[in-house]
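Since the structure comes first, as structure tokens, the remarks are kept for the end.
With one protein chain held back, the other chains of the complex are shown just where they sit.
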């Protein structure tokens, strides 16, 4: 289902970044505006960290400098995404409300001096954020420069869980609401284990440091509560703005780089999804992580165009080794986001800061000034985006979906799991990366979603899977879908309790097997599997004792603790097929398995060369095929249409140079799915 | 000396595990009892974590469910080891007595939500544990199901040292008692160093975090105090029970897996020693660690039969990689414990928990149910134990002893020792493992024990050794014993003060040498030694400057910092021999040295194949020879008797299949030692 898309009132693809002029003398502002125009910037985010300069003391506002700034921007045709500065309350706030400071799980009270909100459960903080949001919206709702509102910054980072007294009290209220009675809570948390029964609501606390491992259901609920409190803060600000303003309201996520917020729930609260994304420098294939973040941003917004609110022109500053982007890489990153649904390409930040914790973060205008590679590429990117305006609003089509469930992440990441070598993230990445290498564009989805529109659904380590959601997956297969389930899926219910019937029980019918025991491997151990045709596969970290009950055995363990037993299975179920992969396959081995699943699903792997990324966005009339060449040599593709960056017809043969990008417009071949 | 052995009133070898029915609906109880009978279970531990359900609020008891449970078990012939639930006080307790919470060394207060007792020095906690123990004993002393009392659970884990104000005050009292005067304390702690002199008892505190390393004698005393406080809590409960009940009282240790309790002292307090043991999955020879734990459990109980209170049917859940046991491994583990003196084989736990921190811990009845490998092996083990009833009460004979002194452990494990590569544990394991590989059954002993019954005594890194204990070792050698002393022995006295005369001084006469200086090696460095016959040995981590003063040099350092100097020595002293090993030998090299020491001692290494474990238990009339085959192939032994698991005569030749076990009864050949 496609939902209506509000969008900031501006033409073409939005281009720009965070703009923090309060760090600079007034004369620099004029230079900034001149250079923005040179680069084609049409949207800047303003005021993200300006609370202390806008509200000089409690309730005492000073808007003069912001008035001047917005007028200047408007006069130069630059639109404004106006921020609420609530991610960084002023020193006076913490001084007046020390009880609002965040407390860590191990009991340390977090002071002022860096960045980071106060406790999301603090009444003083909530009052303060509503006041500043209201004041800003009242003053600027009608300002012609303002085309969007940007609440807060990256909720969940660096402040997520909070163990302050205010938070504990709010958690208790949230639990009362959730469970109604202590009996409900005792049952859900399984407090009979380790003698944790509660006889009075006042005895229930947050899952802080304790002599041993804290009740995992309690910790899972605290993660849910944390997400809930952060969202409540967002809603408070959003509604204060809506009371005055009509422009769309967003808050910037950190998809695939932060895990304390349930983005599916947040996607329902914002008018437009926006996302911040930074390459992970240690990963030589960081662009795969980028694609995950982009696809997730699109998916939590229901497929609507979204905003890349922040990325970097080159290196960041907060990783162990902050690798700079190489020539062309920023453009490839930017157009990959666009290919995957972003209609706005923005950066942190416009001008590199001389002072503070992020002075080594790259910017559109670097410390080296305009006579620099980065600035020249920024200008070129502005030109390129100017040529892609007609792509705006086109939708990405996906035949496959990968499940991504924050609650399952939260539950699986708790202590005392069977093996530290098994992480949810790594399994999601492994399966997504295989799809990426095979040129298959995927959405992300929840196990409870309507999946009938997808030919293939992949389930990587969906540890927490409710019975109802498992039934939904079974219905999907019965209806003809192809489901690929990895090990460590379907283990616990929504209270982190093992399913009656044992591990994997809710998926037993659809997969045609039972799981008797986990068989984690020792550190560094590798094992071999053999397919029916004799081919060998390799795996690590994990094996299982499977009891086949209807499924076909596709491969067996040759060695390791499950030697001789079924390792990979395929089960014809209803009109569809259920695959099960009981170990962590190496990349080459996983490729074999997925190829077979594609055949069942009727999806075709792309024929483009390895390292070449192809994504299609479709409008009612056109397909826009994005080709991003990550290779060190040129590639040739048979593609007939008009290449938009050059404006030239391809005449059926497109050459994309090493590290280059092409966007080819063709007539629409098939109707959209939704 | 053999002491009288109280034993729970039941027939044959005890079999069963922890039973926590409060986690399950009532209808499950009936299934449990039925399946227990199917498996041959005759003893279950009940109530270990039931405090919150038995005492619903302070002084308000609810015994109805426990009455029903005990009656049900009794009606089905299943005996009960009744626990006191004091390892996990209820939420109401911590709410009412927040000052009773444990404080860590770095000042964090440990809250509710996992498991773990309150401060062992807290008056409120002591009052509460005495009340619940008294109430349980008063009610169930005469219940026919109850055959034993199980106080608390694993004292020292997860709560050992406590730095709460109550603990600090109690420590001060304990020190007054120990030293009588501040002069005594100042002298014992050597407070003249670093200006730590105390002029007032009120200034003395616990050894909490400080700017640099805290006084090691203070830390050693705090370890002693911690052990003392935990034992005081045990005695309080034990005596409350004894006021009503006549059944034996135990508490379950964690021999070789926890180091905060001095098990020699605890062995004197319990009626029966019981132990929990879990394989360390990362150790491919985990069964050697198992043998250490079993031998230590037997030794601290003076050789009397003991209870394996907990082990696992397969994987545990709290290690980094929780490797599952392979077919047959649970039986080998169980019968090895039995071979080494256990007359009860129990598990944690009967039925796998659906919820909580340990849901991935294996159980007798796994999540997969009765149609599972684990359940079938549980039933088979019950059958096997049923055939071994006549072994009950038989004693293990040992010609060798290995010293194991908790005070020395505590002292050696403190900061600022000569090399982080030298740990007490690793040295104990190295020497014990050599004995194990050579098929020599060993007891553990303290250096002050009467050792005259042993042909060989091994002293692995007895860092703390009082003058009196050193004299005891010398007397042992003079009397004809063979003593093997490793480096880092005899360094400090009971106050962690270097012995007058220098390192090793108290053992200088018996070893015929002086130790001038430690020569720790750099990380990863290996060195070579040469024996008189020219053979090369290899070692690592450590060397020494030895001055030979009467001893024969058995090997010299070829390279490294002590090149050319004595490395291994042998000293004829009185009627015996004192060996000294001044470095950390690799396994093959240690084997050579120990072989020579065996020759001196007149003990014979076993002739059974490598990887085959043989232990003998002897009653007045019979020897029961346990053969546990850890190999991947069958072994043949010349052994004439009756194999008890099959009931068949061996006719002089016994074949034990790969991974199998045999127990052969033969007529007693020699009288017992004690």
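Lettered A and B in written order, each chain numbered from 1.
One rule holds in what follows: contacts are C-beta pairs under 8 Å (C-beta built on N, C-alpha and C of every residue); 3 or more make two chains touch, one makes a residue touch a chain.
Worth saying up front: this structure is predicted, and the values here are computed from it rather than measured.
Student: If the hidden chain were put back, which of B:216, B:303 or B:447 would touch it?
Tutor: Touches the omitted chain: B:216.
Student: May I ask which residue of B:58, B:99 or B:421 touches the chain that does not appear here?
Tutor: Of the listed residues, the one touching the omitted chain is B:421.
Student: Considering the complete complex, identify which of B:58, B:413 or B:545 is in touch with the unshown chain.
Tutor: Hidden-chain contact among the options goes to B:545.
Student: Pick out which of A:315, A:475 or A:572 touches the chain that's been left out of the picture.
Tutor: A:315
Student: Given that one chain is not shown, which residue among A:356, A:479, A:501 or A:657 touches it?
Tutor: Considering all chains, including the one not shown, the answer is A:356.
Student: Could you please point out the chain B residues that touch the chain left off the display?
Tutor: Those residues of chain B that touch the unshown chain are 106-107, 189-200, 202-205, 207-218, 415-421, 492, 495-498, 500-503, 514-523, 545, 561.
Student: What is the set of chain A residues that contact the non-displayed chain in the whole complex?
Tutor: Interface residues of chain A facing the absent chain: 20, 22-23, 49-53, 56-57, 85, 88-92, 94-95, 102, 108-116, 158-159, 281-282, 284, 314-315, 317-318, 320-324, 326, 352-360, 362, 366-369, 372-374.
Assume only the chains that are shown with their structure count from here on.
Student: When the C-alpha atoms of chain A and chain B are each averaged to a single point, how far apart are the two points in Å?
Tutor: 49
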